[in-house]
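Below, a portion of the complex is reproduced, with chain positions unchanged.
Chain lettering (A and B) follows the sequence in which the chains are written, and residue indices restart at 1 in each chain.
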Amino acid sequence: MKKSPIVDQMFEKDAFSQWLGIERIEDGPGFATLKMTVRSEMLNGFGIAHGAITYALADSALAFASNAHGRQALSIETSISHLLPLKEGDQLQTKVEEISLQHRIALYRILIFNQHQELAATFQGTVYRKSKT
Amino acid sequence: MKKSPIVDQMFEKDAFSQWLGIERIEDGPGFATLKMTVRSEMLNGFGIAHGAITYALADSALAFASNAHGRQALSIETSISHLLPLKEGDQLQTKVEEISLQHRIALYRILIFNQHQELAATFQGTVYRKSKT
């Protein structure tokens, strides 16, 4: 499986992605397959994963996939639809689609699946691409 | 300052909001003023707050403000625009606007300010309101 050296550097210093327990399966320019397991400290008052947990996984995938092109990419607008309640022990995995990559703006769609390959959430993110590498 | 007994119950069991260190200033039907401070374990690979941190604070405010009406409210669509990079030690506070409250659907806008009263992020959330209390 491919791993991007740019993402190596980002991930090593990414304290919150570490806290989430994110495992990198594969990443590179425009893609990032990440895995994580829902833990008890990630639950909300209804006993299901806080909405920010699936958002976090998708947002990390967005950062890795968009920055792996070698230019700094800043998230400017993101949205997420939560389709399934997630429980402790559920295993999540991302699938990134790079919908559009233009000079300054890129658009990504990120799907989050559970361990039964059911779609748990769908995320969309727009990034601004700086000149700086 | 008012505190909702419904939110008391939700917050007590909300492990992730506890991890975030959320402090409830005031909450009730349609509103929730929450505070939190960015900590080192909340930073991403660029040394600024992971996008999921501001999302989490806004999403907790959405859950509290919408459920405080007494009927269970499920988040169905949320979006966030990040306007400022946030650093360790920054203090965030929410301001909730209940834009529309209909029988089944309600719409909220949540603004996140930093300690300088600068707008750090703007969030919008649509919830589905169950009959169940």
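Note that in this section a residue touches a chain if its C-beta (ideal position, glycine included) is under 8 Å from a C-beta of that chain, and two chains touch if they have at least 3 such contacts.
It should be emphasised that the depicted structure is a prediction, and the values quoted were computed from it without experimental measurement.
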For the entire assembly in this structure file, with 2 copies shown, the number of copies is 4
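Here is the rule we use: only the chains that are shown with their structure count from here on.
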Which bits of chain A are touching chain B when the two form their complex? 9-17, 19, 40-47, 50-53, 55-56, 59-60, 63, 74-82
